[in-house]
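A protein chain is absent from this complex, but the other protein chains hold their places.
On to chain A.
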């Protein structure tokens, strides 16, 4: 039984690095070779934290200050989240350095986050001397086995001569196909060993690795035929569109076929928020229309998304009536959760134009009206009160709404995890791709502050606003120190509801309001920020909000704006756990 088409020659990836000659006339240390390899791969920024087992690399870095920008974080978790933010805003591979043992294990959360959200990363960890491996040496952990389930690939280097090849493979694997995190563990002796290295050879082929499945034109034709017959087609798009840099191809497909399109939170921004065919967010706290109409459409076209359970709700109640077309670069995603009528394996940058060519130009006016009708219902029941509240207390939604007015959808919005994340993702206006950076699959609290730092390094010309709750910011608050030291310009919009709000909402709705350990105390954040030489302000009343937001955005450097919002506000609509998307609740 064949799982996939037989192996075919793969064209050389356009993403590969430029071959760079190492100064091979004199022997280099493994550490120097590591840094030369990073330069050859086009790396300009590294996030990291030194320690005993990675000192040789940091020693070599001392001489590379002009070529490689190293950002000293305050915790390795901050380092890897920053690298994620960098990768997500720039589209390049994020790079992290950490030492052995605790340094390496502190990367675990970020690796898991990057794997599930397909973020390209290369993590370089120091390791104890090779002759000490397996002896429980000081700061030794078996980081290869620890990180096996949460990396796309990992490898331990014990000899300096392996370093260029290992790094070339690492970058190729991290950025190609469905991107992901790679970890290279380098023993201290390998970092110190001197060797003569041949010129650096970028990797663009590995015998056993097929990053791009062969596109089968017969499936594209079948998909087009289904779409052309459809009366109520619906597109669901995910981050695959961004990762494949297929935003233009996607827009052309949508505009020609006239199909309403809804997004997963990681897909946000691939089509501007204001586009007439953008019908909103999918999933547990998504918009009413796309959720309800998922269960009424006749053809469902999933593009670069993986039918996460937060998107589908109960699978046995999910789009049972629809024929499903699934476009994905990763063959394991096809039929994993939702059975596809027509699978279209491949990079959507390649498959979408083929599909666009074959689909008929349509407008689907009646079907699109259904979405507008549901929008009107949702606006009346939820959105109006959230964005333009009549009570005295500030809502998270109105803060995002006012932010939209000031940024005009031009900012990168980095969100943490919780109620504010759902509000920001629902209401933030995004005019450009790579403008929404959030921890989707893993839901990692503490993600936003370091990720925002990284996002600013990845897109220095753009305004970066980190929207964070009072729970999440306390998980990685130490990264204010990184902001202080580097002077990176990040706007921190702290929405403080004095609760772990999302857990509280669930306790209210499903556990008889038994608020078990969700009442979290906060420090005086403005004073804390001031301790790190970061300007700040606290807002409690509506009349001050807009001026404060403007002050934050216009401030020449980083700024922390704490906004006190309603304590017990709930996020609606909501597909309660165990329900189908058609059972989405407006209140």
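Throughout what follows, a contact is a pair of C-beta atoms (placed from the backbone, for glycine too) under 8 Å apart; a residue touches a chain by one contact, two chains touch by 3 or more; residues count from 1.
Just so we're on the same page, contacts and distances are computed from a predicted model.
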Tell me the UniProt protein name of the chain this structure doesn't show, selecting from "Paraquat-inducible protein A", "Branched-chain amino acid ABC transporter permease", "Putative pyruvate flavodoxin/ferredoxin oxidoreductase domain protein" or "acetolactate synthase". "acetolactate synthase"
Any idea which of A:152, A:285, A:306 or A:326 touches the chain not displayed? A:152
Hidden-chain contact residue, picked from the options A:330, A:508 or A:583: A:330
Which listed residue (A:137, A:206 or A:221) would be found touching the missing chain in the intact complex? A:206
In chain A, positions touching the absent partner: 1-4, 6-7, 9-10, 129-131, 133, 144-145, 148-149, 152-154, 156, 158-159, 162, 165-166, 173, 187-189, 192-193, 203, 205-209, 330-332, 335-336
